[in-house]
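Just one protein chain is left out here, and the rest sit where they should.
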Amino acid sequence: MQVHNTEVVIVGGGAAGCYAGLSLHRGGAQTIIVCKGLVGKSGASIFAGNLVLGGRLLGNTEENARNTAEFLIKYHNQFLIDQSWARRCGQWIENVYYPELEEAGLYFRRDNEGNVVTSPGKIRSIAANVQGNSGVPFMDLRRKQLMRARILCLEETAATALLRRQDGSVGGVFGLNYITGEYIVVLARAVILATGYSDRLHARSTGTREMSGDGIAMAWRVGATLANLEMQWWHTNDIAYPPTWQRMQVYPNPMLGSEKSARMINSEGQEFFNQQQDDPLAYGPYTVQLKALAKEVQAGRARYDGGYFAGFDHCDATEVDAYTTYGKGFRQLGLRFPQDLVETAVTAHYRQGGIDVDTETMCSSVLGLYVAGGLGGHSNGLIGLATYDGKVVAEGVLGALARLAPCELPEQQVESERLRLEALLSRGGGGITPAKVKEKVRSVMWEKVGVEKDAATLRSALADIEDIRLDLLPCMGVKRTTRDVNYEWLDAIDAVNMIDACELIIHSSLERKESRGPFMRRDFPNTDNAHWLAANLMKKTENGFRFEQRPYELPFFQPGFVEKNNLEVAW
Amino acid sequence: MKFAYYPGCSARSTCAELNEAMRRVAKKLGLELTQLESATCTGARELRAIDLIGFFTLNLRILALAEREGLPLMTVCNTCTLNLLDAHAAFVGDPELAIKVNETLTNEGLRYSGRTRISHFLWVLYEDIGLKRLRELVTKPLNGLTVAAFYGCHITRPPQRYGFIDSRNNISLERLAELLGCRSIDYSGRTECCGFHTAAHDERVAIKLTGAHIKSAKIGGAKTMVTPCPLCHTVLDGFQREIERDMGEKLDMPVLHLPQLIGLALGLTPEELRVDRHIVDPETIASFVGG
Partner (left out) sequence: MNIVPAPLGSGDARRLGQIERHDSLEARNSRLAVGDTLTVRVRRFEREGGADILEFRVPYQRAMRVLDALNWIAENEARDLAYRWFCGSKMCGTCAVRMNGREVLACWEAVEPDMTIEPLRNLPVIRDLVVDRSPFERIVASLEPWIERTAPYAGFPEPLLHKEMENASKALDCIGCMACYSACPVIGLGNLTDFAGPAPLVQLAQTALDPRNDPTKVGRALAQTGIFNCVSCYKCEEVCPAGIPIVSRVIEPLKARAAVLVPGMAKHPQILRRIVAARGRVDPGALVLGVQGFTALRNLPRIWRMLVRGKINPVRTLLGLRTAAASAARRLLS
């Protein structure tokens, strides 16, 4: 067992976690990053297609600036966002984010005249190197910045439990390096959970292999308040076949250097969505697309798991290839590009909800436990926002560092966690494959907690999850009981977290009695701003949990209606 | 059939037997070769790394010389071929480069307009002569000679130039060898690298790489190897004794240039084909040259 002592431990190596690490390092704090995958190579951050221009950057007009802000509040967050946080974030992005990235060497794509290539329209964006692949060089830069700063990164190490001090505050993490099979303990003054937006809880999910709701599960176990778990995006343009490409999107966003964007066609060959035409304000039009799709599904002209198509057949190949990677998937499938369309399906995407935080410090309801990025329940979408969180959490932690004591090794907790994990390893032989348990959980979520839900499906899902917990979990076993590179063992550990996280999500879904943006309830089809323009908070109690609503302030943007059928709402 | 002919540097120095053999075989095949006398080196691999514009200029000049003759251009060396193809592609894809180079070529009354067809002798056999005609011309089939074809990198990669997802799928040499009566083998070194291009400063890489290829050809039962590239030949044949010393075993694997293999089947003698210039004596070949 390796024991590390440091000042701050960050769980997660994506945009938020890396930036938090770099900011803390700049602020003089010793930091260790624990990453379940490989820093800068796993999770959602690498999927950033391009970068939105906020404020008055790069020739943005006042109207562009307002559009960007409005788009964030409405289309990305359905008003379930701290607008003041959003304003601070927007200002930071305008003044610091882009210059800082470029100074560090990130290449914002230029044309041959030296102009930064932008997508035209009501909201403008740019790309790091090439559109469709901005996240890769972006995160690679972070990886190299960490390398340069010599910040220790413990990779392929899954954090499995938060460690607490006697007073209940969080002071460390327990983890497993699943390549070597060694246990890792990192003790610190503060823990930052930055495990990301996307998870892999549905049969089709954009979350990468290692994502299993760990952040939600671990935070809940130590009593952190959660918010808006039910609010989840869905990608509408993800490739239907092969299964492993469920994360590969036919990006619907406006293309750099072009007036066009991808279009969507139903099973009868009719176009039913084209962002630049149908909703130019919806720069990242995921919810708008979803609503358009829902109408098609309800009319029998598409299904959520396929039967509709997307592509660029209305464009010139050179137009798409000039600044984007969008044609690559088509060609790799042996299709003609741009003439051929590809069959697409929905995929569960960002979980807007997560751990509730104080948006000025990123501190959760548990002392010592901080959150940054997608895991937080305070906003949704965009790599810039996750990066901003990294800055805010670093400042929040640095500000509190003097008050946060170092953590002594909590021997009992460590031993207890070690035994728990050993039990999952040693129960060998003919048990149920953990991968099958995960698959079962995903299948329940896909069938019953999918795009359209109601109380009946949700309660049925709860029952199914309960069955899995009581009947399948205890029977899980691994075939190979050696510790190194044991993905079965990791699956078993993940399965437990998945069940916990899914249960919380379903309860939270039952509680929000409305539809809002991507959250669609058949039994409550209206968006209800009178009662539900509020954070749906889930608080742990002695014998379970209770819900509380915290309405959002509306200083800058207001919805402009009280109640309306969700499918008729533009966002 | 008329071709402008560009033998390259090796075919007129280290592998001068290639040029002689090619000329004799050309006569048999009815190919009229017009050698481009003032054509320079294409720059091997080194020039394009440190002097890109010099590289383009020399290569486009060669293509312009061929264009002036109004003839397609035939090559007998892989690296020359790839250099010319790359220069041509750059010319077509970059109008600014085209203008710049043509400005320089104007000084000697030359100009390239992108019309030269570049064809390695291997492709000329398929595309201009055709296998049907070739079969008619074969008078001494190489009955059962087991041959290991060694392609050499630059005639089958990069994919951007040749289009193979997997360059091992290239079967042009084997098909040809079989038409001549040979039996060809599959072996691990077929489309691998001989290491020639670093040999001038460190031949150990070439020795190690090529040693493994010859060994696997031998284990596969090959009695001779054939290659369309004199640079590969220089390692395969020219360095074979060093390879044997490095491996601690005798290989005695004769290596033929492509025109030599063709020539034998067309009835030319080994002497006419100048196999006497090889380090490894292909005396065993004669027994396969049947009737």
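The letters A and B name the chains in turn, as written, and every chain counts its residues from 1.
Heads up, the rule we're going with is that a contact is a pair of C-beta atoms (placed from the backbone, for glycine too) under 8 Å apart; a residue touches a chain by one contact, two chains touch by 3 or more.
Fair warning: this is a prediction, and the values are worked out from it, not measured in the lab.
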Considering the complete complex, identify which of A:Asp111, A:Asp467, A:Asp523 or A:Glu563 is in touch with the unshown chain.
A:Asp111
With the full complex in mind, choose from B:Asn102, B:Ser172 or B:Ser216 the residue touching the hidden chain.
B:Ser172
Among B:Asn19, B:Thr57, B:Thr224 or B:Gln260, residue touching the chain not depicted
B:Thr57
Can you list where chain B touches the absent chain?
9-10, 12-16, 37-41, 43-52, 54, 57-58, 61, 86, 104, 107-108, 117, 119-120, 122-123, 125-133, 135, 153-155, 157-160, 162-172, 175, 178-179, 192-193, 195-198, 200-202, 204-205, 208-209, 238, 241-242, 276-279
Chain not shown, touching residues in chain A:
37-38, 41-43, 46-47, 57-58, 98-99, 102-105, 107-114, 116, 129-130, 133, 135-137, 140-141, 144-145, 147-148, 179, 208-210, 241-248, 328, 331-335, 433, 435-436, 439, 478-480, 482, 484-488
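One rule holds for everything that comes next: only the chains that are shown with their structure count from here on.
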Any idea how many Å lie between the Cα centroids of chain A and chain B?
55
